[in-house]
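Note that this complex is displayed minus one protein chain, with the remaining chains in position.
Order as written gives the chain letters A, B and C; numbering starts at 1 within each chain.
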Amino acid sequence: MNTIGEKFSFTSFGESHGRAIGGVLDGVPAGLKIDMEMIRQALDRRAGRIAEGMRREAGVSPRALREADEVEWLSGVMDGVTLGTPIAFIIRNKDARSEDYDWLKYTYRIGHADRVYQEKYGIRDHRGGGRASARETASRVVAGAIAQQMLQEQNIRIHARLVQVGEERNPEKFDSYITGIQREGDSVGGIVECTITGMPIGIGEPIFDKLQSHLAFAMMSINACKGFEYGSGFQGIGMKGSEMYFSDNQQLISGGIAGGISDGTPIVFRCVFKPTASSQKTFEAIRQEAKGEKKNGRHDACVAVRAVAVVEAMTALVLTDFGMIFEQKCHE
Amino acid sequence: MNTIGEKFSFTSFGESHGRAIGGVLDGVPAGLKIDMEMIRQALDRRAGRIAEGMRREAGVSPRALREADEVEWLSGVMDGVTLGTPIAFIIRNKDARSEDYDWLKYTYRIGHADRVYQEKYGIRDHRGGGRASARETASRVVAGAIAQQMLQEQNIRIHARLVQVGEERNPEKFDSYITGIQREGDSVGGIVECTITGMPIGIGEPIFDKLQSHLAFAMMSINACKGFEYGSGFQGIGMKGSEMYFSDNQQLISGGIAGGISDGTPIVFRCVFKPTASSQKTFEAIRQEAKGEKKNGRHDACVAVRAVAVVEAMTALVLTDFGMIFEQKCHE
Amino acid sequence: MNTIGEKFSFTSFGESHGRAIGGVLDGVPAGLKIDMEMIRQALDRRAGRIAEGMRREAGVSPRALREADEVEWLSGVMDGVTLGTPIAFIIRNKDARSEDYDWLKYTYRIGHADRVYQEKYGIRDHRGGGRASARETASRVVAGAIAQQMLQEQNIRIHARLVQVGEERNPEKFDSYITGIQREGDSVGGIVECTITGMPIGIGEPIFDKLQSHLAFAMMSINACKGFEYGSGFQGIGMKGSEMYFSDNQQLISGGIAGGISDGTPIVFRCVFKPTASSQKTFEAIRQEAKGEKKNGRHDACVAVRAVAVVEAMTALVLTDFGMIFEQKCHE
Partner (left out) sequence: MNTIGEKFSFTSFGESHGRAIGGVLDGVPAGLKIDMEMIRQALDRRAGRIAEGMRREAGVSPRALREADEVEWLSGVMDGVTLGTPIAFIIRNKDARSEDYDWLKYTYRIGHADRVYQEKYGIRDHRGGGRASARETASRVVAGAIAQQMLQEQNIRIHARLVQVGEERNPEKFDSYITGIQREGDSVGGIVECTITGMPIGIGEPIFDKLQSHLAFAMMSINACKGFEYGSGFQGIGMKGSEMYFSDNQQLISGGIAGGISDGTPIVFRCVFKPTASSQKTFEAIRQEAKGEKKNGRHDACVAVRAVAVVEAMTALVLTDFGMIFEQKCHE
């Protein structure tokens, strides 16, 4: 339930406003020197922890900056080198301020999982959304960064980027567009595109363990993700077979996967993220209904901005679980 | 690799032009009276086995009609009632005519997995695409129909239908549109929408076993499926949070799932299927290149037509694996 | 539930007196030429299908000889060579004679699982014990023989043999001892010892996927098996540490496994099998109670004789699932 992967598995734990969030990564070979700086950068991208000017423009809330995200390594690493044993780590929740959420104890937020949690479990850690909070994805980013390092040693590179914000498709206009949405106290969705290069041919299984199945599974587990497509995807719905298979851009159409198996060309897929329901406008509406005092800070105008780092992390976890590392070693 | 599900698992086997295709369904409780007619109808829908007039209009190839799809039950069933032991069944490949495919022995078809199979396995059953053939989905339909019966006893209904063919969104015009494409020897993609009603609240897990993750995983495993979305999906990219969360149609936006867990309202998701690469036009091109003799029969102008039955089957397998059946029994 | 293994998995199906028993073996690499004669011999050993004189002496029932055990390959094999796709096979139950078991419909046999099946499933295929019958192990032997072939290519050999029958430990006296038990209409237990040679160092995982854990899991799944031990086992209970660790025979004590991981020396483990409850004496008692007519034929005086082939098969399935094959290839 909180574990993904079999040969290379990641278990996530922690409530966003409990003592800590963290994870256990099992299957990392011994002897890997962990690049701590790479982990730090991935966490910063997820947290939107960037220069203040950029932050404001990018529609990232100041709350993100408050999160220190310091990783404490509990096991599996000695002097920065992996031991081959499970790597457990935690990120303490220093700045919980759970009293901010007291008024939520008796309220279900629109567009959140509050109600289903209450129904399913009969109990709910209402503070900060508990487990459903996007804060949980910080653990995924740590684990994914280690997986990415393993992949890089095989010359496999994962690169995700924002390609659409609302209806805006010109990256040069994203900042001003998001700033506008932010000022309105509103929120907007976005599309993240991810490219994997350096993939060997033959990764994926023909029937139920297709590469695209595992990628879709992992991406749909990211908060606010409402869709996944690869290659021609939904976008290609207007193309006929005669256009598709005789176009000059075969790779764009196949997305780098044939019959569930990587074909050796770059893999390209896209995920769509909905506008957050935590925008000022929705919060205000809930607050008024609940007669609560307004305390809630600003939230992200476009969560897809921060999702980029999570998309990369989850992609890395999927690929390492396919045992690419070990199989690759064979071919050397 | 060829198994999906844990508590309720389905294992698929068989090459499209080998002796038989089939499957093993494990986890069906004892005492279920199997509705053989329901299985027959599902198989007929998948095979496009419909009245000749409808067939021609729907762009279903006559080859589909030749497939008898007779299910032979090997185990798990006694006098039509399940025993609680694994249900194994086969569908023999009566009309293989594998000589039709001899010229493919030395050819990789565009848009097919022929090449990656050869690279991955170093051997390939070239006859009819071997394992990658859509024929394998007949086994899924048998298994899915049994799962659907179990769900119906809980008043959970799964209904999939074609909602878009190429750029055509008016169902009344699908037949003539596909017939036109067929006449051109071309192919076209389509979108299948699936609705699940009667879902209890609370099915799905918060982090990695989200309901949408499992649905996406299963749908992406269907041949030619290039994308999955639920609720607002890619379609909703233009909506701001203020529009989305205060619209009158909350359910359409959420898609019946919140935080990975069913919220008790109908679940709605969509899958996009690419145009088949087996259309006359692409085959002709390959044939000329391979200097082979033209033997190949007509293929489907729109595989999404036949995918409808497979979408329902895979949905049923996902839901039963969530153990809904057993949990439901508890609440009675 | 009816599947063992993850990377290399085997799914078993079929009731002993239904249409067929069989299995699906997933994970066999493409290009393996299957040694059908080796499978035949393994099946013969399991069935006690040996020369009549030997048969009588060995306490194997004539019923065993009636079983033809002809394997029909449904998928995954073309011209005797594996395709890399799942291998499905069946063995039809030709000589079912299920009427022999009619009187059992209303009787639970002592020492059998009849009653728990009825309680658990509410339905039961009483014919020949249904799923609980030892006949199901024929499917395991087919799958195990293929796994053994894969291992032999790595120079890993599995050899099991009977080392104790009742209290008799001298192999030269087993035949006459069993014949005597057979004449009395009684049954007796036995101990099978299995040795694996050619094992590379490093197979097994330190905590929960210890090599001995998987071997024990697999052996305990064999009908009538009541215990598993490796190395010093229960036998070594009288030895002090000072004797054990300074004896000349370290290997015998360790059993070839240290900390859950193969240490490169031969692996030695033992399984104990209880006397069958299907002996003439117990059947007679049940029959009288049920006022049934005596119809039942003779049963094995010592099931451990036939279990030898099953122990080898299950051992092979465990080792191949540890991915030894693939890892080995790396080191070449």
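What we mean here is this: a contact is a pair of C-beta atoms (placed from the backbone, for glycine too) under 8 Å apart; a residue touches a chain by one contact, two chains touch by 3 or more.
Please read all numbers here as calculations on a predicted model, not as lab measurements.
Enquirer: Specify the shown partners of the omitted chain in the complete complex.
Expert: Output: missing chain touches A, B, C.
Enquirer: Which of B:E6, B:E119 or B:E184 sits in contact with the chain that's absent?
Expert: Answering carefully, the residue with contact to the hidden chain is B:E6.
Enquirer: Please identify, in ascending order, the residues of subunit A that touch the omitted chain?
Expert: Residue positions of subunit A that touch the missing chain: 1-3, 9, 11-15, 18-22, 24, 26-27, 29-31, 73-76, 78, 81-88, 90, 120-125, 130-131.
Enquirer: If you put the missing chain back, which residues of subunit C would it touch?
Expert: 1-4, 12, 110-113, 115-117, 119-120, 131-132, 136, 164, 166-167, 181, 184, 186-191, 201-202, 205-210, 212-221, 226-234, 236-242, 244-246, 250, 253-255, 258-264, 272, 274-277, 279, 281-282, 285
Enquirer: Please give every residue of subunit B in contact with the chain that is not shown.
Expert: With respect to the unshown chain, the touching residues of subunit B are 6-7, 85, 206, 326-327, 329-330.
Methods note: only the chains that are shown with their structure count from here on.
Enquirer: What shortest step count links subunit A and subunit C in the network of chain contacts?
Expert: 1
Enquirer: Whose C-alpha centre lies nearest the centre of all protein C-alpha atoms?
Expert: Of all chains shown, the one whose C-alpha centroid lies nearest the global centroid is B.
Enquirer: So, what's the distance in Å between the C-alpha centres of subunit C and subunit A?
Expert: About 47 Å separates the centre of subunit A from that of subunit C.
Enquirer: Measuring from the mean C-alpha position of subunit A to the mean C-alpha position of subunit B, what distance in angstrom results?
Expert: Here subunit A and subunit B have centroids separated by 28 Å.
Enquirer: If you average the CA atoms of subunit B and of subunit C, how far apart do the two points sit, in angstrom?
Expert: 38
Enquirer: Got the subunit A residues that touch at least 2 other chains?
Expert: Answer for subunit A, listing residues that touch two or more other chains: 206.
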